[in-house]
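Everything below concerns the one structure shown next.
Missing here is one protein chain; the remaining ones are kept as they sit in the complex.
Coming up: chain A.
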């Protein structure tokens, strides 16, 4: 914190020093690089460009400069990024891929805001082209000021660029393109929910339904979960506090939405959103609410079929037996069994095991 205040002091110092020199030392100019702060050291070293006549204000200035010299050496100012470094340190992640001829895809899971350094290495080609144009793309749009024409030598060529990924808009597909040769796609996204249920969940009017979303064990857990319902083209977030019909039960890696007292209007598309610092990934769940009448129709049809068949079979049997009865025999004509006579073999009497012999 002390050093950061001193950085500000640097600015003020530089400004006052420049003013002083302009007033008293016109021939000497401070060289300032455009758009950058003057490094403290350079401000302090401006002294050696001319003789310094010490005056009381100068003494004060000198003292401050000496103080700055001590502190400012420790401050790193970044030369490559266009944006200033935030106060909390943001991690830098580097990813490097070697181009292998065809177009490649590399997926990068992003949870929190990071600074991403992407590097594409090309090992060279059989037919040595003298020049090659390289550039970066985001989501099929070329990034401005990234186009370069490079002279190839015998060594592999590294194309590096740093990107600041802070918001959801920064996610997407970044590609390093070697024109007419190949490209590598870096797909930046928050962890996606793997197993998506394609078929709708079916439930009944007046009943309740439980919709689940689960993040795979191997992927990082979201900080929280949200649920949305699709209304026309918008997605409205569901707040259980407002509507007691909905209940959301969250665990680290899964979430459940319970809807009570279903109506047919509740049919439609729901989304569960896994909330990460950088973005929320959504996964659809389809719900279909039907009335009890729907399964009742086939059931009644089957019931009718069973009753009809049983009636037919029993009636046929009765009519047949009546016919036989009319002919004076009490048994069914079908089933006249001839009695075996003279069965004096005792096999069935003593043992229950029959042996089958040829």
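Heads up, the rule we're going with is that a residue touches a chain if its C-beta (ideal position, glycine included) is under 8 Å from a C-beta of that chain, and two chains touch if they have at least 3 such contacts; residues count from 1.
The rule we apply is simple: contacts and distances are computed from a predicted model.
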Of "Major facilitator superfamily (MFS) profile domain-containing protein", "Centromere protein N", "Protein preY, mitochondrial" or "Glutathione-dependent dehydroascorbate reductase", the UniProt protein name belonging to the chain not shown is "Major facilitator superfamily (MFS) profile domain-containing protein"
Just checking the interface: what residues of chain A touch the absent partner chain?
199, 201-204, 207, 209-210, 212, 290, 294-296, 298-299, 302-303, 306, 309-310, 313-314, 317, 330-332, 334-340, 343-358
